[in-house]
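Chains shown are a subset, placed as in the full complex.
For reference, chains read A and B in written order, and residue numbers begin at 1 within each chain.
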Amino acid sequence: MRCHFSPTGLQGDASNPAQALALWLDSVLRGIGQVLFQNNSYSGLLFVLGVAWHSPVLAAAAVLGCAVATVFAQWLGLQRSVLRQGLGGFNGALVGVALVYFFEPGLLTWVCVLLGAAIAAMLGLALRRVLDGWGLAVLTAPFVLATWLFFLASAGLGRLQPSGLLPAATLPSAAAVEGVVSASTWAQGLGHSWGQVFFQMDIGSGLLLVLGVAIASPSAALIAILGVVAGMATAWVLGAPEPAMRAGLWGFNSLLTALALGHVFLPAQGVKQLPATLYALWGAVVYTLLTAALQAALAPIGLPVMTFPFVLTTWGLLLAWPAAIH
Amino acid sequence: MRCHFSPTGLQGDASNPAQALALWLDSVLRGIGQVLFQNNSYSGLLFVLGVAWHSPVLAAAAVLGCAVATVFAQWLGLQRSVLRQGLGGFNGALVGVALVYFFEPGLLTWVCVLLGAAIAAMLGLALRRVLDGWGLAVLTAPFVLATWLFFLASAGLGRLQPSGLLPAATLPSAAAVEGVVSASTWAQGLGHSWGQVFFQMDIGSGLLLVLGVAIASPSAALIAILGVVAGMATAWVLGAPEPAMRAGLWGFNSLLTALALGHVFLPAQGVKQLPATLYALWGAVVYTLLTAALQAALAPIGLPVMTFPFVLTTWGLLLAWPAAIH
């Protein structure tokens, strides 16, 4: 089948070098789309625009990271069909954004983006082999692990320079309720949760990201919004600090968990939409506790939790589910 | 076969709703019994009495947690035969006790018991799938992980209120020998080790728990006592603090490890009683080192080790064993 436009982006086979390049760029854009589970290069393009709306440099880092990870995964032998869905690159895209966000600008930081994206691609292949036996996807675990590698390494390698946005290492202690949750907390939290997937707190970016998901799948956008609401509501009841709720930090993992369970993995196993969505919303309770727990567990080594609560919650809920359908 | 009394509790099938309810309650009591590896509802009843002897509230928490976990595991599709052995509920029972013990009394703590028991049931199913490939049981890992989740989360969610019994986060440092071990240390330690499984330091409770095991299996009670002796002796030689020995804190994991290896899992593989018991007692050496090691490893995040040394030691020893019988 010759190269042509489809509702999800370019499809088919290249018949000349220009088309091969176009298909490769399409794979990179699908990689950006896969950050929010969309195998859709138009979504990917909107996500790039959403990031660029707030910070063109971060958008460039996302595209560069995604491209490098795609190339390295191909070199390590990842199948073409998987690469064409963007699954070789999305962790590299997030590594690029995170390193440029948390490290001082400079040449070495961009070298780290290249290295980090390659490491994420390699970790993706390694984890894929380990998780295959249980039917689990790697999700954003390669991104989180590769990024933590650089953050932690900056404590021993003097030329890696954090930008001061990383949390300082500290011993955890019991929290008090902080601030009062109002309607504006909810409104801003709902808007910011989307951008936080790419380390942004910008409602304009958020709208472009919602739009990117909605053009690929309106129901996915709805499930993601329900996920944010469930995550924020649980966090509210259990006494999460108001400023973090307003910043969207209690919504973005929940957004991803709801998409993963309610839109992607359970429907792929033939589970109906209603039970899949309900189970995904139960996941928000687990995710909220896990986010606070991981924050405390990582406090003595000064690491941000990023999307790891989403990864662990999704793995746990998927592993527990199959019993229900036997 | 119709519902009837057997030496281990109710057996058979329900022919009316009252019998169905009785069988369900029997499963819950067996769940309490499984905390000390007894698929026996009379043992479970004695364990409830043993906990209630010291604290009726903790006993209620154990029963509630066990009931909720049993229901949730059933909803997630755990097979009826497994549920009827109490294996769906025992982790929930321990979650109930631990949360009521370590959190301030109040409505939210009881809500956490419900959530925590459900999370433990879900983790039990998830871990079961992961561990099945190596022929390992989940033991009390779901309880430990679910409880740690709440303990850690209290550092970020202001409405979760620890009762002050959790260890404060601190950096570990080398220990000196503390106190002098005497005959009364040994006597009290042997008595308290039983109750510590349920977070109690009460010899009356201990006697009811021993009795509960002994009516199901006198040899199991003997193996458990040998386990406590081996654990306390190793701890003594290596210089564990005397007050903790007296409190039974160096005996309860060893008790569980000895039961697991010497009474349950190795005999189930056809291993004779003598080598199984000797291997279980070697486990006490490993467990003692591991308890001190985990205490230090968890110090910076302020977590108690609970029964995790037992879980890891039992897994390790079972994984290493099969080579010996090939």
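Throughout what follows, a residue touches a chain if its C-beta (ideal position, glycine included) is under 8 Å from a C-beta of that chain, and two chains touch if they have at least 3 such contacts.
Because the structure is predicted, anything quoted here is derived from the model rather than measured.
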Study note, to complete from the structure: The full assembly in this file, of which 2 identical chains are displayed, is built from a number of copies equal to 3
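Here is the rule we go by: only the chains that are shown with their structure count from here on.
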**Study point:** Intercentroid distance (Cα basis), chain B paired with chain A, Å
**Key:** 37
Practice item. Using the touch rule from the top, collect the residues of chain A that touch chain B in their complex. Key: 133-134, 171-178, 235, 237-241, 285-286, 288-297, 299-300, 315-317, 319-326
Review point. Tell me, which parts of chain B touch chain A in their complex?
Key: 75-78, 108, 115, 119, 122-123, 125-127, 129-130, 133, 148-162, 168-171, 300-302
